[in-house]
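To start, I am sharing the structure in question, which I have written as structure tokens.
Left out: one protein chain. Kept in place: all the others.
Now for chain A:
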Amino acid sequence: MSAQPENLMPGPPPDEPVSPVRTRQRSRRTDPWTLLTLLIALVLALPVLTVFAHVFMPATEVWEHLRQTVLADYVLNSLILMMGVGVGVLLLGVPTAWLVSLCDFPGRRVFEWALLLPLAVPAYIIAYTYTGLLDFAGPVQTQIRAWTGWGWGDYWFPQIRSLPGAVVMLSLVLYPYVYLLSRAAFLEQSVCVLEVSRTLGVGPWGGFRHVALPLARPAVVTGLTLALMETLADYGTVEYFGIPTFTTGIFRTWFGLGDPAAAAQLAGLMMTFVLVLIVLERYSRRRARFHHTSTRYSRLPRYRLSGWRKAGAILICAFPVALGFIVPALQLGQWALRTTDVWMRPEFLTLVWNSVSLAGIAAVLAVALALIMAYGKRLRPNLAVNLAVRVAGMGYAIPGTVIAVGVMLPFAWIDNTIDSFMRAQFGVSTGLILSGTLVAVIFAYCVRFLAVSLNTVEAALTKIKPSMDDAARSLGMGPLAVLRNIHMPIMRGSVLTALLLVFVDVLKELPATLILRPFNFNTLAVRAFELASDERLADSASAALAIVLAGIIPVILLSRTIGRSRPGHDTPA
């Protein structure tokens, strides 16, 4: 039998008043939560809006030139890339998540966290590494030619620097988003539902297809959306592979053709892709809600796999770990060993410290902002708030350089305006107060990565039954007390997940750091990229490896958090 989530989990439809408590409040004053949410959204949307202000400039003849020559390529390549990566991350992320959550096979405990490791590898780094390995001039093909005596054109070998190559590279490092969120969803599912399905004679496969998967859908889609937005924003990989997409097109138009307006119009067109994605997802879910109505949890009985199924499960889980992490890490390690002079210097420790502290600050901020916004939306789900939250989360799909310029322009304007005012009034110059400081850098991170924390926190909040809020509120708790005493303990796992995700993302972030940072301030990503872009792969390896290593610790923490987050899961002391 196929269990429809709609029938299983009836929740209150979104637009109807949930309880008398809320109806009464809504008719009164605007509460501070809504105001705060709108304010934060406005500030965070500033860079995106700055860039988009260009969209409404009249179309230049550069736009006409683009339309006639390369625009079709940009659209087509970006679409193929997104579809390819979409399929890739689903195929790699969902089955592995289900296997490690609900089945039992040797190595499962290791795979639980190992499957997250590729998250720590920046996309451009994996692209550089695999190109180094598999290119025509690389060691693998050279070895093949040495053995066989073949030359160029005598044999077929997959072209690594190609559109399919980019799909594979991005899928390998982005699937952990889908894995992470689906796994959390599988673990949170009430065991009752699965038990009911088992008593009705549904096997492991049927349980996955008809019960677990539909129930996990919001989480899977959230992960997929994150992966696709990251794909759209990717610049390093497609640029290196020579694939004309929206991002490479934006750079080329802005800096090569010197036309920011046409570049912004390209970015605007790209954003419609994201909007279409979001709308499609909302529409497909329609009015289905996914709250859990049962509060009874017990230890999940895992399916014990045997024979070929066991081997299959191990292979399925080992594949992405090997290709997404072990191979690139080994290659980087080999290069790093050849260049010990780079990382033996004390200066290298400063780089590590800069990266880690910056990522830590940004993670805490981004999650705090996401909590405020998601909660504001839950308290007052009206059009203005919903829109504000959506717009504030758009930064994730926009290339870092575009965000950086969007941060730079308003900040410099504010600084210069204050300076002019002070000069005119008091004859003193205040100079640049915000521009070129870490404040600007951290602000850019929040703009860029808010979607990560927001989506994670929102997904967790929607799973908490509104009846809990109502019960607490009717007992006299204010909204803040509800958040602190009821929601936070339930969401602890998700909040930590959001923290760690933003942390790892900031650790890997490059373009905004590069452009906005203060004097004499470098991070691991900056160092790795500068050397790699100068085609000094071996020299960049130690910094790249350090990013990966610094990312592993939070990734492992992440896995433990999720493992414990399941209600009723026997928590080790």
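In the analysis below, contacts are C-beta pairs under 8 Å (C-beta built on N, C-alpha and C of every residue); 3 or more make two chains touch, one makes a residue touch a chain; residues count from 1.
Definition applied: contacts and distances are computed from a predicted model.
Undergrad: Would you kindly match the missing chain to its UniProt protein name, picking from "Proteasome subunit beta", "histidine kinase", "Fe(3+) ABC transporter substrate-binding protein" or "NADH-quinone oxidoreductase subunit D"?
TA: "Fe(3+) ABC transporter substrate-binding protein"
Undergrad: Looking beyond the chains shown, say which of A:W156, A:W205 or A:F519 touches the absent one.
TA: Spelled out, the listed residue whose C-beta touches the missing chain is A:F519.
Undergrad: Sort through A:I314, A:V352, A:V439 or A:L557 and give me the one touching the missing partner chain.
TA: A:V439
Undergrad: Any idea which of A:L213, A:V327, A:A538 or A:L557 touches the chain not displayed?
TA: Touching the chain that is not displayed is residue A:A538.
Undergrad: Just to verify: which one of A:F56, A:F319 or A:W413 makes contact with the chain not shown?
TA: Reading the full complex, the residue touching the unseen chain is A:W413.
Undergrad: Looking at the full complex, which residue from A:P47, A:G93 or A:P244 touches the chain that isn't shown here?
TA: Result: among the candidates, A:P244 touches the missing chain.
Undergrad: Touching residues of chain A against the unshown chain: what are they?
TA: 65-66, 69-70, 131, 135-137, 139, 141-142, 145, 151-152, 159, 161, 239-242, 244, 248, 251-252, 254-258, 338, 401, 404-405, 408-409, 412-413, 415-416, 419, 428-433, 435-439, 511, 514-515, 517-522, 526-527, 530-531, 533-535, 538-539
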